[in-house]
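As you look at this complex, bear in mind that one protein chain is not there, while each of the others sits in place.
Right after this comes chain A.
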Amino acid sequence: MAFSLNLRSIILNRIIRSDVRFGFRAFSDAADGAAEGEEQDNGAAVDPTKDRTKVIPLETSMKYMQSKAYNQTYGESPVWFLYRRNHKGGFAPRKTRKSCVRNGMISTGNPCPICRDEYLVLHHQNTNLLEQFISEHTGQVLDAFKTGLCQKKHKELLVAIERAWDQGYLTYDVPFREYDYSLYNKNNETTKNKV
């Protein structure tokens, strides 16, 4: 009996200790994660939907683009299609806002189409997303005025599309090149000159 009691106490002790350790760890982790600003003290108040410190891997984003959840949210139309900018007066300013994210948090009530959905990752391999920002009529990148992207994301988009074009992930209609046959058909040229 004594032996079993002893054992039980040991086990209990272990559990309590590990619990304490775990608790301590969790606390320290939280402190590490938000070490930048003062806000980490009231870290419990952070809205997880507004937190943009987590980096979403490309694979997740590409999977998301094919998923049922994506289809339910956006349907067949591009991600910017139903987005409306908030602005004073009848005409929207020519430039969109500089950035929707400040200190890793969404800092606006109406974030742009890319910032509002954390699973949309601008990357040259994510062609399903990039295609939505290229005009099917002119083949050019749509203006931020039309898509409503913030300036930061628009710049990222331009870089991603340029990379995708360069690396062949996205195809486009190449400008036509007309050849001057007389430069290549050398035999013909010489005969012409002789005549």
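Convention: contacts are C-beta pairs under 8 Å (C-beta built on N, C-alpha and C of every residue); 3 or more make two chains touch, one makes a residue touch a chain; residues count from 1.
We take it that contacts and distances are computed from a predicted model.
K.L.:
UniProt protein name for the omitted subunit, picking from "Adaptor complexes medium subunit family domain containing protein", "Intraflagellar transport protein 56", "Ras-related protein Rab7" or "28S ribosomal protein S22, mitochondrial"?
P.N.:
Per the UniProt record, that chain is "28S ribosomal protein S22, mitochondrial".
K.L.:
List every residue of chain A that touches the chain not included in the displayed model.
P.N.:
Where chain A meets the chain not shown: residues 135-140, 166-169, 171-181, 183-188.
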